[in-house]
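Only one protein chain is missing; all other protein chains are in place.
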Amino acid sequence: MEVIMFFKLLETLDKKFGIEQAKAHCDVPCGIYDPIVAQINALTVVRMMDLMAALEGEGVAFDNSISRYIAVKEEHAEKAKHEIRVIFGDFIKDAHIAQYPELPGLFHKIMQLGSKVRQTADREAGLAFVEAVNAFAKIFWAIKGVGTKVAKAPYAPALEMIYPDL
Amino acid sequence: MEVIMFFKLLETLDKKFGIEQAKAHCDVPCGIYDPIVAQINALTVVRMMDLMAALEGEGVAFDNSISRYIAVKEEHAEKAKHEIRVIFGDFIKDAHIAQYPELPGLFHKIMQLGSKVRQTADREAGLAFVEAVNAFAKIFWAIKGVGTKVAKAPYAPALEMIYPDL
Amino acid sequence: MEVIMFFKLLETLDKKFGIEQAKAHCDVPCGIYDPIVAQINALTVVRMMDLMAALEGEGVAFDNSISRYIAVKEEHAEKAKHEIRVIFGDFIKDAHIAQYPELPGLFHKIMQLGSKVRQTADREAGLAFVEAVNAFAKIFWAIKGVGTKVAKAPYAPALEMIYPDL
Amino acid sequence: MEVIMFFKLLETLDKKFGIEQAKAHCDVPCGIYDPIVAQINALTVVRMMDLMAALEGEGVAFDNSISRYIAVKEEHAEKAKHEIRVIFGDFIKDAHIAQYPELPGLFHKIMQLGSKVRQTADREAGLAFVEAVNAFAKIFWAIKGVGTKVAKAPYAPALEMIYPDL
Amino acid sequence: MEVIMFFKLLETLDKKFGIEQAKAHCDVPCGIYDPIVAQINALTVVRMMDLMAALEGEGVAFDNSISRYIAVKEEHAEKAKHEIRVIFGDFIKDAHIAQYPELPGLFHKIMQLGSKVRQTADREAGLAFVEAVNAFAKIFWAIKGVGTKVAKAPYAPALEMIYPDL
Partner (left out) sequence: MEVIMFFKLLETLDKKFGIEQAKAHCDVPCGIYDPIVAQINALTVVRMMDLMAALEGEGVAFDNSISRYIAVKEEHAEKAKHEIRVIFGDFIKDAHIAQYPELPGLFHKIMQLGSKVRQTADREAGLAFVEAVNAFAKIFWAIKGVGTKVAKAPYAPALEMIYPDL
């Protein structure tokens, strides 16, 4: 019941805003979308958490390093969120969402996790962030008709990542 | 049927990613969210379209102005999208989406319109963009428990905007 | 005496730089100016000061939060200053300054307070910053011929703000 | 008469905002201020105007170059304005303004010219912009107690610039 | 002869600046370096050139699109250069240069090509840019001890790219 209402609303918005369903699959003028940038940024967040946890010492040297790790964590979490937003907003059409109805929820989850990894240095949140971004990458490549494989990233923290099978 | 699957998926994601429903209403540590920034940016997009349409002349002076209007349109469309993403990603919780199920679709529409107003100088798209951002603002204030009113913006193009009734 | 010299100097500069008084009231090509963006940014500065003062704990979690609050405070103080500079530099003409001779002093004060709230976590300076930006907003709306009202901001720290009475 | 009112207002603001006159000469914690950055940026604005005026041809190659010159002009005009704002807001104290009462007017003029050189490709405005920034530099060095000299910039458009006499 | 002088100079600089050769292989504290970001950005430059060449029409719609393509081209060429600079400056040590003496020349070439693709819409320069960035990626992965393969990019212009063989 609610599903029907939901699509009715989308339809109404479509009519009102004049974006036809016919354009849903249209890739032009599309840029070059690649979730790997978001994936690398998410991985960097975990890397920074690891460096933060391992940091020892005190005084100005400690402050200098911890400040930088936090700032790098902030920046990369934000970049990951931005990249996913661009793909979700520009590449993903209504027809893709119809095909992968988990996409809006996954997108929202990535945004929330992207904030959580900024607010904390909690490695579990970092891993969940990487996992969610990987899940998004997997759907993205499926939409593109490109197969994927799982492989360890060739740099610490060497987590398992989704890569296109080129 | 699909709705149930959709919420099951969210639940599974929640369990996996360790973000409890209990935190859904939690505003802490929240920043200061205000959709007016996105609304002003969206309005600026229409303003630039109007200036582009009205521009006359030729040569370097024309090139200089048209280039600037396009660049300002780009920048403000992007800022509007960014602001809405921050509110949607950081302020809006799963419980809000349960209450306003149109939110993910509206968010996605704003992202799409935000790209359309960059790709074109189509005033209708500009108006739809402002309208969608206003619709988002209305839901935002409702969630905050703040009433809203409609008033004309005190600057060209003086479109009707949603304002909190303070 | 000094006032006369001051306006003579402005006049000389005007003649030299070829910007006629006749253009003083000219709003074209003006963008969309709205001090609310600066006001929200100034308010965020106080919010961050409050979060900083309330923060407890120690270790990496503490470092992570305090670093982020300081960085957000920096960023928003700078944005507030930038927004006020744009309005002061682009919207405010010599004729407005003749009408509101306190404007240059107020502008300078906002810049100074904007630096002070970056250099310290002193809430009094934060409040003064918000107050000065509000004072600027009041004059801005008066120049636009739009009445203003005072209302509490609908988010913490809920300070009294100047809003246009639309 | 008005001058007295003006300083009364500043005094009142001072008392209200708790910034003592005693701090007026205080340079700590000052960063490193140097107007040369603004001067180079202003000079670049004129350089871009010259390149725009000299550009020939048509089609995509022309569009590519003219677009870039305009964008570089925009960016450098904005940087010049930003640098001057930082010096005016952070380095210049009330006591300096008392000593050089033309400073607020000169600052405002630089902001206005900085906008004019963005809005047009008018070389006269560009020259006035450079001249005003140079005038600011001269006062800045006088405040610092460093003598200045006039020399041609060692790059096109090789305008006469104010340099500290080190 | 000159080679000997060159390394003598490097040695002298090393002694003077206190960076021991012993640190040359040191990866800590390294971030996560991956040339794929630069490669995607370089590819985007060619994509924009293709869109520019294919663009038809006239008037505001044409101006809007051509302006955006040029701006995107600018931005991505700059990002590619920045990414390569970070890897070259932070990851590549003197010992790597001793092993791959073509690295400084290749780096310089990438910077020059990165400027050429901004100054023109010449597709040959775009292809050379992609090729040079790919050559850099190949050396990077060899230093990391990771094998590489050649595959077509999964998006237009679908040029052959160097990928790590994970």
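Just a few scattered comments:
We just call them A, B, C, D and E in the order they show up, numbering each chain from 1.
Please note the rule applied: contacts are C-beta pairs under 8 Å (C-beta built on N, C-alpha and C of every residue); 3 or more make two chains touch, one makes a residue touch a chain.
A quick note: this is a predicted structure, and the numbers were derived from the prediction, not measured.
One chain is not displayed; in the complete assembly it touches the shown chains A, C, D, E. When the omitted chain is restored, the residue from D:Ile36, D:Ala61, D:Ala98 or D:Ala142 that touches it is D:Ile36.
For subunit E, the residues touching the absent chain in the complete assembly are 1-3, 5-6, 9-10, 13, 16-19, 29, 81-82, 85, 88-90, 92, 94, 97, 101-102, 104-109, 111-116, 119, 124-125, 128, 131-132.
Within subunit A, the residues in touch with the undisplayed chain are 60-61, 63-65, 67-68, 71.
Hidden from this view is one chain, which touches subunit D at 29, 31-34, 36-37, 40, 43-44, 47, 51, 65, 72, 141, 144, 146, 151-156, 163-164, 166.
Assume only the chains that are shown with their structure count from here on.
We define each chain's centre as the mean of its Cα atoms; on that basis subunit C and subunit D are separated by 20 Å. Between the CA-based centres of subunit D and subunit E the separation comes to 36 Å, rounded to the whole angstrom. In subunit E, the residues that touch at least two other chains are 65, 67, 71.
The set of touching chain pairs reads A-B, A-C, A-E, B-C, B-D, B-E, C-D, D-E, using the touch definition from the header.
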